[in-house]
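A single protein chain has been omitted; all remaining protein chains appear in their positions.
Order of writing sets the labels: A, B and C. Residues in every chain begin at 1.
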């Protein structure tokens, strides 16, 4: 800025006073939005090219701007860029520095542009990259889950409902519960990425520009499918950000469930799984501790993400449609959510890759009562109405206590009700957890052959979520 | 139930005591989930057909079940269905009544089915319908916005940023800010609807069934594209519900912004728009009042919806993957969110259709300072760097006070800086709000020809979000 | 209403049209606020008394109103009160019915009153009662926790951090963790109750009344300490409701933690505690199931309550100070939060009272490694710096594996570092879980004598939270 601007009042000749110090401090977004330097410089590069193309600046100006922007870029990369206290935001900081480097052409860069369209352009460019990155990390987690599942196809473990053993299941089937839901999230990420298809650049402050800007060209050069539509919505809405934070919140919710399982299942009472030393930490006081901090951090981070959705919605809530300064909070929330989600995803991948399971303990946890559904279904196949079978097996379980269902079956007099009781008795006597696993018949069940089909299907579904854009 | 079950302990011979009264009261979900009766009966119809097809029940049983289900359906339709205190949920209530009506075949209906897969089937069926309904209502609002926009293409009004006049805009352009965002929501709804493509029926309690259920057939008969994959995820996740509530929250956030505008813009200080008497209400104390309650309810409902997302996420947070009873809260939240969103959408449509605007007051609100960007851009076209023009026009505005920018321009000595100052002076003198509107050049701007293009584009985009399923 | 009012337009001669059906439906709050009938009638009773006292109505009018209000009260109690479709809210319904019963005097009841102050009076009266009720239920839970703790003073169990055994603790100490936090909540409830000390009645719609109302008298008669101050805040704020929902959210968060422990600790891998049959439920499919639904409902309800705080805050967010219709959502949220919190508290009490613990399994879970801190502290007492002791005991634990620390100690050569190693060796050899429990020295620790002191202190602290108001 020149023309005698005070640092704190760079934007024009309209004001009598400098900005109040407290307002300047709270208003200043550099600590948060400096992270957008790469996108800001890239957007300016594209903008300058377009300005020259439509004749609003000369090619010499454009070349000077490009040279200057490259120099600023280099300073950021080298970590030598120096912000000044008067820099309100990343946009003004870059333009200020550009002015120091190339002089007058810098005063032409903001032609036909407002910070309102500029910041949305920067943010959406950043967000597309961050979504692509998150998609990649989560896709890796799905891969890892599927590979680990292949190792555990035949390893029986109890399937839980209400945190109580429900049916004989397998390690593979448990891992696939997470892989299945994660693949749905990949689909959400792909849908989300596809919906961020419009370039806000050229929307101006609110209603467009009197200058003949070529928005098609900047949109294409920035990798968008089209220029955005209505200029008010383009600059005053943060709905794409809310959308993204919503997907992070959904991913986080899923991961918190895996975190919970990792924590409990590695506890001494379970010891179903074991995490390697490198994924546990010690205590400052208790010398024997070996804590699953990573799993807890996955769970904790996952649980917090939905609050970021509420925060982002609150920034927009009940604002009139044009840009309002309330929206300034958007980026801190977005960065926290995207970073936190990515961290949780990456940490999850490390855990899934490294955990081992104790097949013997898992098998031992397949308590006799898990035969109850087998017995009920067997009675159904023998012709008994399911409700009758359910009631009868309940009595069998009660008589058996923690012992074998065979004992229970003998204690309950049901000869009259079941034609082939002798055969059932023999089958039940011979019933192993492995037999219960392989005896499952339905698509989506824990039976190894079904799980194998599901693994194949998930690989196909995951591939169908691939993002189409080159830049990511 | 027979076999001497106490009412409060219908599920089997496993227990020594009746359920505690306080647990029974809080556990009982009939007050909420009775709303799913139609889907529950429909799902049972389909399930019975499949059971007969694979030979698990006879055709006679199936016909008896169908007859009974039709009778129960008729009772619900007629409002004569009587719940009993012992009915834990809609599923047990329907099955109990069915037993009263058809006897033993009712004891065979639950063969190969758990309430865990049953309730998810019911809920997803309901949700698909509700999403389709919401999509329809919101699509109607978009239509109305576009029709009203066509009426206001040439009606100038100030475009606001920071709730301060920013540029000359138009009524059409303002309405399109809402139409544009609503069309994005239609896209979200269509993506969401498409993602709810898998039938949970046949997933069992947790790990599948020992019976040869045909899940492909039930999925197809219920209008799903496929049976769901992993049976743990199918019964223990509520992610599709969270996804839906998230879209409701996004829609609500948008509507809260329109509500805010309707409230303020119909206040006496603005009187930009007027709502008809039928959309306002009176005061119990103040005889003169004419309050925009509808607009306030839109705003209030919209603001609350993101909290429902947080609530739904909290129900799932950090649960192990199989079904846990914490998930029981899901339906109350889902119904509130879907109902509240639909109400806000429908009420919005009524307001958009009925509001009138005061073109004279809107024009008068286009204060002289709105020429500032025109003047700056005009100076740019005359060769001045934008930053110089911005600074100079700031001074012009300051000199002009609330008067004409022409006076300000005369007070600022800039002859040296602008070659064709005389022409600019003349153009500025003749500048009307209408000229500023039509002078906008960019795609997405408020210029009437651009708005017309946007209206056409939004109609195309809206049509592209059509849902593909016949049942909706 | 008379004077030819249409039902849907009862409030005055100001309007040309009836209210739109969709607005009437969404605006109508009877389904939610009918719950306030008792407070509404009580407030009107008090209001009528004051009107007569200051001469705004005659004593005959007052008596007629009282008679009529008693009759309406009796109808509500008997369940015979009939709402009409045109009744907008509980206030208009009561006044409408009163008019049918007593004629003209009913037209004088609303003198000097607005629904804005009326509804806040009703709501705060209800809320004070609900807080008192919640305080009573939670106080009962604290009692139960303390009584059960006295049973478990000497019963060792592992104290967990990171869901891993950390130290030898006791059942009493665990229960006191909950009692301590619950007592803090009682204090919050008492502070909250004390802060709801001002009667809004007489604040009018927004700025007060031209009539000589005696607000001191109505405040005293309703049991408040004072009339509220500023009439705008009295009618346009819902901060007391947000405050109350915040305390519910805090209570819920605590309860969700106990729910989590009840769920896991009653699972087969733990079997530390057992819930009686009457607090568990069965499965529709799996005959053997015995699920801790109550504990899960406590956890699930507790987790959802913070979202109600977000919802209540959202209703108020960014509204101008006078009453706006957005606030209509307040009561649905308040009722849900207070009801849900009360249910979770009551259900918690039932669980704490009924659970039993398995002292043998709890003792067996006190693994040898829990001696690590004992050993480190013992080495400190022998003069070793704590960090050195911590490091050394870490090595001891590692060498010991899952065996006795004595073995580990022997495997680590530390003679040089510890003067009285022989004594330590002997003490460690003899160390039992019970010895570790009683060896704890600090205030607030799990040592039985300390826990006994804490129980006494909590009884004193709980008594100090007693609510002071007679009406509760």
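Structural remarks
The definition used in the following text is that a residue touches a chain if its C-beta (ideal position, glycine included) is under 8 Å from a C-beta of that chain, and two chains touch if they have at least 3 such contacts.
Since the structure is predicted, the reported quantities are computational estimates derived from the model, not experimental observations.
Touch with the chain that is not drawn comes from one residue among C:36, C:205, C:222 or C:418, which is C:205. Touching the missing chain, out of C:131, C:153 or C:166, is residue C:166.
In the complete assembly, the contact with the undisplayed chain comes from C:381, out of C:60, C:74, C:147 or C:381.
Listed for chain B, the residues touching the missing chain in the whole complex are 161-167, 263-264, 267-270, 282-293, 296, 310, 314, 317-318, 365, 367, 369-370, 372-373, 375-376, 389-394, 396-397.
Residues of chain A that touch the chain left out of view are 9, 11-20, 22-23, 26-27, 91-92, 110, 113-116, 118, 204-205, 263, 276-294, 296-297, 299-301, 303-304, 306-308, 310-311, 314-315, 317, 324-329, 333, 343, 346-347, 350. Residues 1, 3, 5, 11-14, 56, 104, 106-112, 116, 159-163, 166-169, 173-174, 176-181, 184, 187-188, 191, 195, 202-213, 215-216, 227-237, 239, 242-243, 246, 249-250, 253-254, 256-261, 264, 299, 302-303, 305-307, 309-310, 313-314, 316-325, 373-374, 377-378, 380-381, 385-388, 390-395, 397-398, 439-447, 450, 454, 457-458 are the ones on chain C that touch the missing chain.
Methods note: only the chains that are shown with their structure count from here on.
Taking each chain's centre as the average of its CA atoms, chain A and chain B sit 22 Å apart. A separation of 33 Å divides the Cα centre of chain A from that of chain C. Residues of chain C found to touch two or more other chains are 263, 282-293, 296, 310, 314, 317.
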